[in-house]
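A single protein chain has been omitted from the complex, and every remaining protein chain is retained in its original position.
Which chain is which? They are A and B, in the order written, and residues in each are numbered from 1.
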Amino acid sequence: MSDKTHKTGKDQTKPAAEILGPGAVSMVLNVNGVSQSIDVEPRTTLAEALRTSLNLTGTKVACNHGACSACTVWLDDLPVAACSVLAIEVTSQKITTIEGLSETDHLHPVQKAFIEHDAVQCGFCTPGIVMSCAALLAHNPHPDAAEIEVAISGHLCRCGTYPHVIQAMLSLANKQEGNHE
Amino acid sequence: MNDNTPKHHERLSAGMAHLGLDQVTREISDSEPPALAPNADLNFIGRNTPRWDAVGKVTGAACYTVDVQLPGMLFAAVMRSPLPHARIRSLDLAPARNFLGVRAVVTVIEALSDGHAPAVRYVGQPIAAVAAETLAAAEAAIKLIKVEFDPLPFAIDIESAMRSDASTIYRQDEAAHIPVAGFPFVADLPLEGNVRGPSKREQGNVNDGFSSADFIVEETFFTQVQTHCCMEPHAIVADWREEGLDVWMSTQFTAGVRAQLAATFQLPLSRVRVRAQAIGGGFGSKSQLGQYGKIAVTLSRLSRAPVRLVYRRDEEQMDSGNRPSSQQHLRIGARRDGKLTAISLHAWGSAGIAQGAGVGDIAMALYACPNLKSLQFDVFTNTSPSTAMRGPGNTQGAFALEQSIDALAEKLSFDPLVLREVIDLSPVRREERRLGALKIGWAHRKTPGFDSGSIKHGLGMAQSLWMSNVQINSACEVRLWRDGKVEVLSSVQDIGTGIGTLLQQVVAEELGLQPDAIGVRIGDTEFPSGPPSYGSRTSASITPPARSAAWQIKNALLQSVASHWNLDPQQLKIQDGWVQSADTPPRRIPWKEAVRTLRTDRISAVASRSDDYAGFHSRNGDSAIALNDLGGVQFVAVTVDTQTGVIHIERVVAVHDCGRPINPLQIESQIHGGILMGISYALLEERIIDPHTGCMMNPNFIDYKFAGPSGLPKIDVMVLENYQGLSATDAYGVGEPANIATAAAIANAVYNAIGIRINTLPMTPARVLQALRDANKGPVDGIF
Partner (left out) sequence: MESFEWQQATSFENAATSATHTTTEAMLGTQGKPVASQAMLIKAGGVDLLDLMKEGLVSPRRLIDINHLSEFQSISEDADGGFTIGALATLAQIAAHSGVGKYFPALVQTVTAAASPQIRNRATLGGNLLQRPRCWYLRSPAHHCLRKGGEHCFAYAGDNRYHAVFANHDGCAIVHPSTPATALLAFQAQIKCVSAQGAQRVIPIDDFFMLPSRDPRHENILQAGELITAVKLPAPHPAHRSAYLQLSEKAAFDWPLAAVAAVFVIDHNDICQQARIVLGSVSPTPRRAQEAENILTGAKIDPDNARTAAEAAITTATPLSGNAYKLPLLSALISRTILKAASCESPHERLL
């Protein structure tokens, strides 16, 4: 846990005090391993930029205030709420969205487990929860129920999928144990 | 009804599977498929088939209305009233109209025909709306709209709205225009001041009933306003074109919205198309076209461009519907042996500026009682209009009824379960109580307030009841293509309940194919009209026609193979992907080859919902109520910390019935959802309105609180297999019953823990501490 939480990838050099905006600014976002240029205003949140400029609509916005985590993406492998991050501030970081979690036609183990345990109802909160769960497994392959609970504690799901989400995650934790992965 | 088709007698399974099944004989139409075996004898029905749309949902590929982007699409924003009650003296839209990027502006608030200035009646009421090339432009433009108000006095709660000097929200001549909150609703009731009603129900004579009672309990209960909190906000993309109106909408009822659009905009049904591919929750709030729907369509018509309107979270919380508040005065009389002699209920509820704030029928319907009286009133307040919300009415009603029944049991010195054995005639509920009691360990339940420390344990239960709704206007098509592919099509939408999976299972069962081989095409009014996803009616309404259509397709295929082989189709059957004959040695061909015998590229069958085999209890337009009821029993274990007032729910056992369960795991998911929403209703949720400004103070997910994944109880769900021989699938709903009993069960458990009844929701630490202080039972040191 500890070595994962230090800030990585931040620009260590000191750029000149350039002033950008308020109009659209050209920038490059590194999303799912691909650098993509977009033109957005400084006020554009990362969630908005992903959804509108890059058409990556798997990242959902439900509260737009950091309070539900539906918009969870990874910034350099750390889950963050993309609605409370500006696109312009993450141009030098690696962004991973639900679309980049697994390769085409291959589901991530978390996604498979969610399907198997019916941890999905309306599905609107689901991509965000999947991102949090996958981030947890990436550094802790055998989480216990308490660790799972902390990892998903920022999520709101009005359909009530939490019990099945926890079951799905526990099944993965146990399965991996058996396989000595 | 006027069904002239030939009929025959059919024997169908009936009873609860785990207790052994009986048979009932029903006279059914020859066009109905043969009796469906019990789940134990089936391949796919009754199994946990994975959700049909799960891959799209876990990968983010699923397309919700908020994800729809059309070329040239405009963005709408709504200008809303900042005041809770006012007349509009003047409204100047010109500055918005002239703002760069604005393409259409519309007045939403309607001037009354008699020349009165239009009134706004709650904070957040839409006044005007704008469509512009960017959302930022639309939002900037609405800020420029100039309105002059003449403020009026206002009332935000039931007490102040009922005061004799309260300013009236509607004049008598406006009564016809009052919006309807949804269910339950009784039309044409008298209006006096801000009070409308009563809606009345009476049976026997309650006065006689109370005089013959040995014991009477009487108490007043208060429930709060709860908001739906769909994770996907209300959203619509409307595209008004020459050829017709094309709408994408996050809705629980595509076909219903089409009908409302056609009526509102005077279009033929055939020129309106409504689509909802993935829907991020509804819970009752997305049942109608709604004002926001009309706004988007109007703006699209004016601008001749697609218009997208998506509510922000604060708009969603403020003005997309809610569960009405209630005050319920409930009086119940019983004889010494437990038999009820009278139940009388006086209820006042506020659906804000809407009518239809009732607390349902549960107090009149759950238990056997000869003398019943209920008077229910709507009280108008200057708050946003309610809409139906998961178990509307009965959820509020159960909180009062089930606590009162427990209170009565205590007076009678009966265990709550023993009293219910006396007064509840339902064999299904009885079995649910038995199973639930065993599972939670009811035998170890202590007397109220038993624990000596400051952390007190309690066990409680409550029952749920919901009517078994069926949408008659429900149709489903099954298509078989000559390449072997099968599709099931209906306008029915999947709001997360998993109806698409059920369609796959039912069709696969009939055709002997794997469920994932069945293509699901739903949520589009271009397909046969399906039922709404509300009222716990979707499975009951659409699975029987799906099975009928699949059965017809099967017959057509067998017919085709039979003529190919020169055999009687009666001699053929489909099994495990093969068509085979009954003669010896059997002839057989695989599915892929069988379909090649079809004369055309595609055959199709459309079936619609036939009446239940034993008829309906009642029928009203497109909707009917079946003869069975739906319900469940929930048991809850809690601890109450008497020093801090914190209630912790440790365990929930929920035993429910829904006819034939088609997908147990999906049913469990829905029951989890009902319970969690019930827990939040019981402990956390409350719309908070500032008394001095009428503003909602918690229109966000920070201050409007509902349960997250932390500190959840262990939840055990049991679902009965309860056959009744009523339709081609015998499947009924569960979404609402799962929500109705929870808060009441928690309240009864809290009583068992601390020996004090909490009559007001939500049961926050503040309320619990207050109740303890009022009862002089702590906090131990009597500090405040």
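For this structure, a couple of remarks:
Throughout what follows, a contact is a pair of C-beta atoms (placed from the backbone, for glycine too) under 8 Å apart; a residue touches a chain by one contact, two chains touch by 3 or more.
From a predicted model like this one, the values you see are computed outputs, not experimental measurements.
Across the complete structure, the visible chains that the omitted chain touches are A, B. Screening B:Ala35, B:Leu144, B:Leu435 or B:Leu684 against the full complex identifies B:Leu684 as the residue touching the chain left out. Listed here are the chain B residues that touch the chain not shown: 82, 123, 136, 454, 641, 643-646, 683-684, 688, 690-693, 695, 697-698, 702-703, 705, 707-708, 710-712, 764-766, 769-770, 773, 779, 781, 783-784.
One chain is missing from the display, and on chain A it is touched by residues 1-2, 4-7, 10-12, 14-23, 25, 41-43, 45, 64-67, 69, 72, 75, 78-81, 84-86, 88-89, 92, 132, 149-151, 153-155.
Basically, only the chains that are shown with their structure count from here on.
The distance from the centre of chain A to the centre of chain B, with each centre set as the mean of the Cα atoms, comes to 31 Å. Per the touch definition, chain A reaches chain B in the complex via residues 51-52, 55-65, 67-68, 70, 97-99, 101-102, 107, 110-111, 114-118, 120-127, 130, 149, 152-166.
Looking at the complex, you find that chain B touches chain A at residues 48, 50-51, 53-64, 66-67, 69, 228-233, 278-281, 283, 312-313, 495-498, 665-666, 668-670, 672-677, 700-702, 706, 708-710, 712, 715.
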